[in-house]
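Here the complex is missing a single protein chain, while all its other protein chains stay put.
Residue numbering begins at 1 within each chain, and the chains themselves are lettered A and B in the order written.
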Amino acid sequence: MKEVLVRLDRCVGCHSCEIACAVEHSESKNLFGAVTEKPVPRKRIYVEYSPEQMIPVTMICHHCEDAPCVSVCPTGALTQDEISRVVTHNPDICVGCWTCAMVCNYGMIGKHKERRVAIKCDRCPDREVPVCVVACPTRALAFTEVEDFSGSIRADAALTLARGIVGGGTP
Amino acid sequence: MANESLVPTICPYCGVGCGFYVALEDGQEPRIEYMPDHPVNEGALCPKGNAALEVLGHPERLRHPLKKTEDGWAEISWEEALDLVSEKLKEALEAHGPHTIGFLGSAKVTNEENYIFQKMARLLGISNVDNCARLCHSPTIYGLERAFGLVGVTNPFPDLANSRCILVIGSNLAENHPIVARWILKAKDRGATVIVVDPRLTPTAWLADQHLQIDPGTDVALLNGMMRVILKEGLADTEFVTRQTVGFEDLVGSLEEYTPEKVAEIAGVSAAGIVKAARSYARSPASSIVYSMGITQHAVGTDNVTACANLALICGQVGRPGAGLYPLRGQNNVQGACDMGMLPDFYPGGRRIDDPGVVEDVEEAWGASHLPTAPGLTAVEMTEAAYDGDLRILYVVGEDPINSGPNTDRAREALERLEFMVVQDIFMTETAQMADLVLPAALWAEKEGTFTSTERRVQRIRRAADPPGDAREDLWIFSQVAERLGLGFHYAGPDDVLTEINRVLPSYGGVTRERLASPGGLIWPCPDPGHPGTPILHTEGFSTPDGRGRIVPVEYKPPAEVTDQEYPLVLTTGRVVLHYNAGSMTRRSPSLAGRVPELFVEINPHDAKKLEIEEGDPVAVTTARGRILARADLTERVGPGVVFLPFHFPDTNRLTTDVLDPVAKIPEFKVAACRIGRG
Partner (left out) sequence: MQDREGMILSKAVYADMSRCIACHACEVACEKAHGAAKIFVDVVRDRVSVPVSCCQCEKATCVMVCYPGALSQDNGSITFDSDRCTGCDLCVLACPFGAVQLDTAGVRRCDLCPDREVPACVVTCPSQALIWDDVENIAREIRKRAAVKMGRSLASGRVL
């Protein structure tokens, strides 16, 4: 299955993914409409900053195998697709107890302030490729198989090694 | 709130020294208010702290002096009671000499009270003075005295947060000193590695990055094994070792046979685990060792402490922020009781009794002559002496040796042979039941004075309530007895005594009443009134005569009692979070006793299956000394072959062995061989 994966070394902290996410989940689905909408459309992806290394870190829902948020949900509002592993949230039966937020190791459960229910990444069900990936200008976000992702890192590493042999220049 | 006043005080339970307020409001029961600006607990309290006021107005409190008669207990006046004590002491002194009298002080009463109690004893020529530190941390006293020249936690608790590696060995601090867990978690938040060495999977072990579940009593082997790894891999701090220590060469030779593989076999953990722990501790820029009774309560307790000190010394992990040794003391004033000289071989200020210069100093300070110059009997030895008829009179203050000492059936027999025993306490404990005279004392919230926490932090307690009935402050009782013995004590109150302590104890010189007003008090050594206190010890060399730490090689010796066919299981003892020591307070505290009401024994499900024991069954635990009943608690907190009993209930110590550490005379509470059968 394809996943949204992050190349932290490519992220420049431009927040394009956050804006695209909020627009995608708005009524009007365009930036100019979205900014005036009430309730304000909410993002489900977060660009954080790590002061220790002074770098931006894009945080996404990993749609974990055996997702903890799904297993603790008392009402069944959170469910996980057996094949795609996508965790979806049904706001109609969510009671806002926030146990899902307590157990998520990545802090990916947000709050829909007007409806007072949880809000989280749905991996853009209407799109082939999630909008955050499409919007990322540096291709820090990738929608790909894990094997392919590792392959792309290997290719980069090979390039670095090759530079060593050639003697600093671009091969 | 209307007419509410907040009286700042210090928790009466463990040695962490948490602060809180007693809130007094007209017509209301006193209640606890939290103290967020206290430097150690930041307002937090463990369950015992929250329940501390439950013993205050307890209906079972002793209210009158009681004399044992043929028809049971008779209420008598203070006049009569005090006359009786002084008469008995006089008689014995004249007829049999001071060596037939024993004074058992308390780590629960204030510094001032302990100071006066031991002063009274020594002025009478009595050198048999001791306190319950004997049963919890006496190996720390002898081990650290030798290694560092000074006994005490080296760094304050908040400094634990600066450690990058914390080795917790033989301490279940999450249950016994929960506030310490707060600082360990803060260190973890900053990226520290936590290693927990414990035969049980305790809540402390939950916090660990690495848990070494060793077999009970194999600590020296493990520590020696770690040191060998450190030396072989060149991880020792050789610069520190040459500059600040002596004895390193002897250690190097002694460690050769402690290979990870051999230690793994002795201690029952993996060789890789030993190597990993050794590397984490030695490589980190600042490492701390936290230990407690799992280290001390062994026949090799002093060796255990010495091994911990050796590890710290060869790695240079002492005397800096984040690098220290934390012996966690059990009682709120055990450090203070020892500082005040409530020990058979030390005068106030940790000065040895057999040093003529010290005796001269003390004689001058007290205006006395002929003070004892040789160590007296320790607590457990006093019991032995009573058994043999050599000890005739015992004055017990705030202790319950029948429950807290080892092999209690024999101890009971010994105390029965005493000519006269007076017990001064707040409740009718099992020991008090055996006394000839019981004196009702005030508890901590009913008097003024100071406590010294395990951090060496001296803090003030203040009077928030009146003692019930005729109960009186211990200081008043001691002064009255002393007056009747013609010792001429003229102290107006605890402040007067503190002034004398400032004068007599060099390290308490600047610990004056006025300076103790703010939360957090002062950390000794604080020699003069302008001194800020010394939170971190040994920053400029050690307190030994030459300023160097002593590395003393120790060899692994198996526990005194090993399992055999008759007694195939290892019994270890310890505490649970909701109870405290012999339980005379917590078993009377409804919100604590209600949660753990009765004695239980932890058994591994694997062993229980073989013994056909089910959860909750009444079972019999038997050792060579006795047989008791307890409820079975099947749990993986203990490994196969090990069972655990908490010692807060009267029966547990009927099973423990009275084999003593040769130096510190502490009994081996932590290892005994036992068998389990259906009850």
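FYI, contacts are C-beta pairs under 8 Å (C-beta built on N, C-alpha and C of every residue); 3 or more make two chains touch, one makes a residue touch a chain.
Just so you know, these numbers come straight off a predicted model, no measurement behind them.
Visitor: Which is it among A:Ser28, A:Thr75 or A:Thr138 that touches the chain not included here?
Guide: A:Thr75
Visitor: In the complete assembly, which of B:Val55, B:Ala81, B:Ala107 or B:Leu207 touches the absent chain?
Guide: Residue touching the chain left out of view: B:Leu207.
Visitor: Under the stated touch rule, tell me which residues of chain B contact the chain that is not displayed.
Guide: Those residues of chain B that touch the unshown chain are 31-32, 34, 36, 41, 43-47, 49-51, 174-175, 178-179, 181-182, 185, 201, 203-204, 206-207, 577-578, 591-592, 595, 635-637.
Visitor: Write the list of chain A residues that the hidden chain touches.
Guide: 8-9, 40, 46, 48-53, 55, 57, 59, 74-75, 94-99, 101-111, 113-114, 116-117, 153, 156-157, 160
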